[in-house]
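With one protein chain withheld, the remaining protein chains of the complex are depicted in position.
The block that comes next holds chain A.
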Amino acid sequence: MANSVNISVEAPIENQIQEITYDGQEIYQAPLSMSENLARLAQKIDFTKSDDEFCNIKKEGESSLDIKSEDDKEPGYQSSLWPWDSVRNKLRNALTEVCVLADVLSIAKEKRYMVLDPIQADQVESRPMVQVYGRKKALSAAGAVLLNGVERLRASETMRMTRNMPDFHIDLLRLRQNWRLKKVSNTIVGDLSYRTAGSKFSQTGVFEVTKAPEEQIAQAMSMNATGPAPSALRVTVPPELQGVAFISVLCQKEQEDVVTATLSSSALNCPGTLPGEGAELHWQQKLEAAQNVLFCKELFARLAAEAVQLDASIPHMVVGNQIMATVLPGIQLLIGLCHNNGQNNNNPEGVKSEGSGNKSEHDHVLEHSLHQLLRAVHHSNTHHPFPHPASGPLGPSKRRSLAGPMASDRYELLEMSKEQSLLEQIIQQAQHFFMRRRSEYVLDTIAKEVKDPLIVSHWNALNSPTQSCVKINIMAYGYDAVCRTSLVVHVGEKTLKCICRDGKVRHLSYELQELRDLIYCQIYQHQMTAVQAVGRCMGWQLLASSSHLGSGPVEPLGNASSCLLASPNGDRMIAIRCEPSVGIQVFIAQSPRKDFFVSELVQDKKWENLGGAFKEVKLEKMEGKNFLNKMELLMACLSSPL
């Protein structure tokens, strides 16, 4: 903070010093005025120069020096010359040259005094042999490089052929044709999951592809000389996907003890290992098995999650690798995941005896259904419907897009969003399977027991997993054209729907007895209508009939029915009473009565025409193939005048 020093800042001197006088005064060369500056620049222009810039710069440098030297000289001689003089001279020379050129061209054009002739340029001496030699040399060099490469390839190929080893790259190509592969840094990995097909399972299915070591290949080839060559690839699947797995679906009667249910099921007995387990498997089989294991795991995980979440009347149980669901009262559905890792540690001793029996019960159809259901879920995950018209939003299904214009209420929208879970669907299928089996059993037993009218059942060839249809015809042998009773039974999941010919629709439950009772009632109704039809054929008149008779003891099953037939000439009557539990009773009466005796009260003989009492006919002693036949014979016998 001492005394401040004055600093003066000056610009450097721009103008050159011309002269320094004796008293120290500097005389500056006056700066060039505008016109002088322009003159200086104009003198730098040289009209004889070419367009080459580089030459321009150099020549400019040279010529500026020349011009400056000339300039320095000239003021000595002719300082009064106009600075534009050189420019004017150069321009004048240029004009002269151009005029001369124009004159020459016009004279040459006239072709009278001057003609322009082309001059042949000197022929370049062609030396074809040199070219040929040059090309030959170049080609031989290229050929040498190619031959070198071919030699190397041929050597490796012959080596391979002599040793007869499988080719890694060909195998890799085959693998790539079937599976998706990716190269990640140094390794080749692949994906065997169903992710691109629409699966949303969290477990990945990544496998690694490596080169199989040569000793192993040689060993395998020496062991298995006649079979197919082992592959040069080795495929490593993750340990949790190794081995074989399948879903076992079993329908069985409800077990009292839950523990025995688990032990005796086939879930723990996993049959089926891959063939040739000890030796190295072909990669295709290995990968397919691993993919199947992943699929089964996804399926089982989904079913187990649904089993826990679903709210059924009898709750489903999930124990370890098994799901137990109640299909019908007394019937259980057991779904288990069998995964054989190849370690064979899954069979406790006590199971072996029952294992073989249980293996045959495993339901392949329901297992296939489960696979199809999961594949349908995958499919719907990827195949979303397209909007029509095309400007609509992607995503909503047809029902959803119609919900707005059709004014669906909240309830309908909620219903639309609900969908049936896999477990519910498979339970429905199992229920239907049982209902169908039961109905078949009932119909078959009735057909075996009842011989008199024949029971013929036709099952529809086309049916769905949850609905089947059977048409039952009841007819008598020989009288099928006369009378035939038919009914249709729709077998659903838990109920049956019977539609009779008269239009009545009856809904039956899953109890066998109901169907049995219904068929029996229909049989006896058939008998009654058939007898009336036979009577019509024979000319007998139907006097009365009643399908629900109120007289007699109360029937345990259905109602008694009866009919009254009169012969063509009116002297005989047949009364038939039909009861489903007891059977059929036939009574005949004739008029005039044979046992009429005149008594005090009834004196006139004419009262014998009123008709006698009914006497029962012993049907079992009568001749005739079946009831209708017997009735026909009876009617024939009674019709003839006696």
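The criterion applied here is as follows: contacts are C-beta pairs under 8 Å (C-beta built on N, C-alpha and C of every residue); 3 or more make two chains touch, one makes a residue touch a chain; residues count from 1.
In the analysis below, contacts and distances are computed from a predicted model.
Undergrad: Have a look at "Peptidase C13 family-domain-containing protein", "Mediator of RNA polymerase II transcription subunit 18", "Protein YIF1B-A" or "Ribosomal protein S5 domain 2-type protein" and point out the UniProt protein name belonging to the hidden chain.
TA: Choosing among "Peptidase C13 family-domain-containing protein", "Mediator of RNA polymerase II transcription subunit 18", "Protein YIF1B-A" or "Ribosomal protein S5 domain 2-type protein", the correct UniProt name is "Mediator of RNA polymerase II transcription subunit 18".
Undergrad: Specify the residue from the set A:Ala121, A:Ala390 or A:Val554 that touches the hidden chain.
TA: For the chain that is not drawn, the touching residue is A:Ala390.
Undergrad: So which of A:Ser401, A:Ser486, A:Gln532 or A:Ser545 would be touching the chain we can't see?
TA: Selected residue, touching the omitted chain: A:Ser401.
Undergrad: Spell out the interface residues on chain A facing the chain that's missing from view.
TA: 382-384, 386, 388-394, 398, 401-402, 404-406
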